[in-house]
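My structure is below; once you've seen it, I'll send some questions.
All protein chains but one are shown in place.
Letters A and B name the chains as they come in the text, with residue numbers starting at 1 for each one.
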Amino acid sequence: MSNPENVKNPPLLRVDDIVLSFGGIHAIKGVSFDIIKGEIRAVIGPNGAGKTAMLNVINGFYKPDSGSITFKGTTYSSVKPHTAASEGIARTFQNVALFHGMSTLDNIMTGRTLKMKTSLFWHLFHWGPAENEELANRAVVEEIIDFLEIQHIRHTPVGKLPFGLQKRVELGRALAAEPLMLLLDEPMSGMNVEEKEDMSRFILNANEQLGTTIVLIEHDMGVVMDLSDRIVVMDRGLKIADGIPEKIKTNKAVIDAYLGTTHQEHASA
Amino acid sequence: MFYNEVGQFKTSYRADQALFPIRQDLIALGVFLIFLYAVVPFTFNNFWLNTVVIPTLIFGVATIGLNILTGYAGQLSFGTGAFMGVGAYTAFKLTTYFPEINIVILILTSGVTSAAIGLFFGIPSLRIKGLYLAVATLAAQFFLEWVFIQMHWLNNYSESGAIVAPTRTLFGVAITGPSATASARYLVVLSIVVLLTWIAANLVRGRFGRSWRAVRDMDIAAELIGISLFGAKLRAFAVSSFYCGVSGAMLVFFLYGAAEPNVFDINRSFSILFMVIIGGLGSIYGSFLGAAFIWNLPIIIRLIPLALGLRVEPVYTEFLTSMIEGALIISVLIVEPRGFARLWQIAREKLRLWPFPY
Partner (left out) sequence: MLDILHKIFVGPFIEMSHAPDLLVQVLWEGFVSGTLYALIALGFVLIYKASSVFNFAQGIMVVFSALTLVGLIEMGLPAWLALLMTVGVMYVLAVSVERTILLPLVNQSQSTMIMATIGLSSFLIGFGGFIFGGEPKSMPVALLGIPTGSMQFSVFNGHINIQNLDLAAAVMALVMVTTLGIFFSKTRIGRALRAVADDHQAALSVGITLKQIWVIVWFTAGIVGLTTGIFWGARSDVSFSLQIIALKALPVLILGGFTSIPGVFIGGLIIGIGEQLFEYYWGVQMGGGTQGWVAYMIALLFLWVMPQGLFGEKIIERI
């Protein structure tokens, strides 16, 4: 899949020299990389490397101290979450940020928010344009439910689902927005091998069938090496490597960063 | 056995998204509506209509209003009483200036004023949430209460400070004022309540209802998927205040006949909040269960000793009511946070499988 043609395309998104800090602590210290349309781009690194913070900058949840974000050819110093969503960036979260009191169906329907425009007036009667819009969007959501094989939990409140299924519903909610770019923050954490295989399949299908560009944070190296076209490696707020999986595997800085943390973990244990 | 859905296959999303996907529910609702329209007005006497049925319906509307804001959108409010007052005073002023316009239309219009004022006090939700926002609603409550007392223009400079509902008719029959019969008032109230309940049920199941629940469950995630938090909260404030306003106007015109500002004080706000909690946060029909329970509890407490031939000071029934309400709220929050509505739902699920529980 690491199609050399892809590399020639102009990037869909580029972050340049992003710096982010919280009360004196630097989470990201000047990181740049790009994401090309249609690729699966992994961001890896030890804990505390600043990976999630980077996703938060990309979809506007954090405002960087300096640096810029170029998306679809337009450069911003920061984006608002709402703008990022309406420009086609969707995401999932490390700890699952679903609406716990709502059913699977309703959760995924909320993913269609930006596609739904009918006014309050028609909704008072659930009639005419309002009803048609609800039904049309329901049909799209049902396709996603089929795609993710979660028909049996359609009407279950998500708070009652096991973690693995919640992750799947969250992917469904993000896909429902028909995003250009999907940010996945550890979509496979806490899953067994079988669940991981399923999730990998869904991610690949989304990428190939729907053409969604994917940015992936994941700790399972096997999964990362298999799925991704290119990998960014971060450590303590810096980018230490960037390239195709084969190169990253043998990169000395990367091995050091990972071994380094392993050493530290051993030392502290 | 009689309550099961075997053989009712949904062949379209339209059928699955209907308000009552199970046919028996629709039939039950039809029977209940026929009962409310055709049986109640002719068999219930004035005492029952005036002390039990009409107030339950009217407070049910205010409870739906607060439930939309608190149960669906997750914003705690202590200003319900004041928003009800805005509706009542608006309806009173409107019918003074436009006596020829039908009172039912004026009452529904007065909800719009209430919505506008609710919107105004919802503006701080742009910056603040949770308890902070609750303080903004307290500001609304106390400030508006003060306005009701101080602005004599609102009560047409009446000496007592009270507003009195004048006689108004519908199809030539008096529906407000001293000459209106209980059954006439009941039928008008029932029709308004049925309309508003149907609209509320429509709203909460569509995209607006989903955005409210999303904001309630996790506001940050809602924002990140493109829901405008401010927009969703403001809509909740406006719709909620509309319902409260109409309820307040109905309270004066179809039940009390006259009202002083203290009808809309903070204790009213608390009592509506109790109705929401007991009935079930985030449930439309639960709102009526809660209203029925909280409104009728003191009546029951008064009647029981009377039936046993005991004499109890009225002030003690008041304290007893307060104690039971308090204890019940705590128990509901512990045992079943979705209130009576959820208990009813559980019972229905059991019935659906009856007589084979597995």
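The rule we apply is simple: contacts are C-beta pairs under 8 Å (C-beta built on N, C-alpha and C of every residue); 3 or more make two chains touch, one makes a residue touch a chain.
Note that the coordinates shown come from a computational prediction; the quantities given were computed from them, not determined experimentally.
Looking at B:Y13, B:Y37, B:F142 or B:W344, the residue that reaches the missing chain in the full complex is B:F142.
In the complete assembly, the contact with the undisplayed chain comes from A:A97, out of A:I58, A:A97 or A:V158. Not every partner is drawn; the one left out touches subunit B at residues 74, 76, 124, 127-128, 130-132, 134-136, 138-139, 142-143, 145-146, 149-150, 220-221, 224, 266, 270, 273-274, 277, 315-316, 318-330, 333-334, 337.
FYI, only the chains that are shown with their structure count from here on.
For the pair subunit A and subunit B, the distance between C-alpha centroids works out to 42 Å.
Those residues of subunit A whose C-beta lies close enough to touch subunit B in the complex are 59, 61, 81-82, 84-86, 90-91, 93, 97-102, 106, 109-111, 113-114, 116, 118, 120, 123-126, 130-131, 133-135, 138-139, 142, 173-174, 177. Taken together, the subunit B residues at the contact with subunit A in this complex read 13-14, 17, 19, 199, 202-203, 205-208, 210-211, 213-214, 216-218, 220-228, 235, 282.
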